[in-house]
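If you scroll down you'll find the structure; I have some questions about it.
The chains shown are only part of the set, and none of them has been moved.
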Amino acid sequence: MIETVIRKRIEILADTPLVRRVTDAIDRASITGWTVLPVQSGSGREGAWREERVLGTDKSLILTIASQDKAAVLAESLAPILSSHSLLLTMWDVEVIRGERF
Amino acid sequence: MAMDAAILHTFTSPVVLFFVLGLLAAFVRSDLAIPEALAKGMSLYLMAAIGMKGGVAVAESGFSSTIAIVLLAGFAASFLLPFTAYAVLKGFGRLDRINAGAVAAHYGSVSVVTYVTATEILGLSGIPPAGYMVAVLAAMETPAILSGLMLAKGLKSDSGNERSEMLREVFLNASVVLLLGSFVIGLIAGPSGFSEVSPFFAAGFKGVLCLFLLDMGLIAARRIMMTKSLTWRLSAIAIGLPLVNGMIGVLAGTAIGLDVGSAAGFGVLCASASYIAVPAAMRMALPEADPGLYLTMSLSITFPFNILVNIGLITSVAVALAGPGGIVP
């Protein structure tokens, strides 16, 4: 059986103009990397949105894999702006192979 | 007569008719939608084309003191119009400081597509605005963002570093860079250089504008159907502001001595509200403000009002102000 280790997977949904702010926070937490996925539409307390790419107000999903410690640092650093900036953060444990990378 | 003509041209122009089709299709909840990548691409195309055409026109006509004056006037209008807007939005509109500042920024800034549609309608009426008005358009995009932020946050708030980063992002946002860049390219390339690319940038222009306005109609109508934030007071402001700002603009333009088409163009710029560059800037600089407010007001109310009614109105006023001899300057 291949050996795996446990890491945190963190996914953050953010307004596309705020992606840089989130990835900067990831870099500052000295996490090795991140990946951004496109998002099409959504709905929340502030109503539904779709087709906002042309307006520049659409959203993106940022995912990053990190050790428990670094994940905590990242969560801590984003916590103050989660509400004000309408960020949505979820995290959970995942198995990764060759975990020394993260 | 010019008024009737402008209104008639408004409602038989395919450009405006496609916008109406978009509004109607969204209201009956059709699933018609333009792919977002394409819509974004069309907006970049329109900016590049209008920028180049402006630059080529200035390359032909040369610079004049009028250009300097109207550029200054545009700068001033963009910076100052948010102040009155802010007062109205806080007072009559009952918004808090943050939201009032955010909305005000949109009304000081400009909508490229509103201006482009106006140039089509003015062109059909035989009074196209001068080419340098594109530079005015570019100049009016950002000052309003600064005054809106000042109104929302006061002068002190951000750390110096964050502030300078923010200013960089505001002044180098995509539409400013593309508009000014294409303007300069038009200036350098001149009429002969432009002729190489004119089948793409000139001949295709109105057709692209049709499809883009179809999409804007769809988005504007869908947004107003999904909004949770709009009140009747804010709706009234979203119609009153472009009316008043448009009149201010057309008067100022005429006073400065612009030809009738350019004066109308200046009126349209003052009347128009941004819904592309400014919302993205506000998501970045004022994330606490409610996008449901500023997008719905500028895109779903002011924009259709300008396209369908106000451009015609402003044109008529400009023609009236110019007097009998004004049309053939």
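Letters are used for the chains, namely A and B, taken in the order the chains are written, and counting of residues starts over at 1 for each.
Following the convention adopted for this analysis, a contact is a pair of C-beta atoms (placed from the backbone, for glycine too) under 8 Å apart; a residue touches a chain by one contact, two chains touch by 3 or more.
What you see is a predicted model, and the numbers here were worked out from it, not measured in a lab.
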item	value
Complete complex composition as a label formula, though a single copy of each is shown	A x3, B x3
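Assume only the chains that are shown with their structure count from here on.
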item	value
Distance between the centres, which are taken as Cα means, of chain B and chain A, whole angstrom	35
Chain B-touching residues of chain A, taken from the complex the two chains share	15-18, 46-58, 81, 84-86
Residue ranges of chain B touching chain A (in the complex, touch as defined)	33, 36-37, 39-40, 43, 215, 218-219, 222, 226-229, 275-277, 279-281, 283-284, 287-288, 290-292, 295, 299
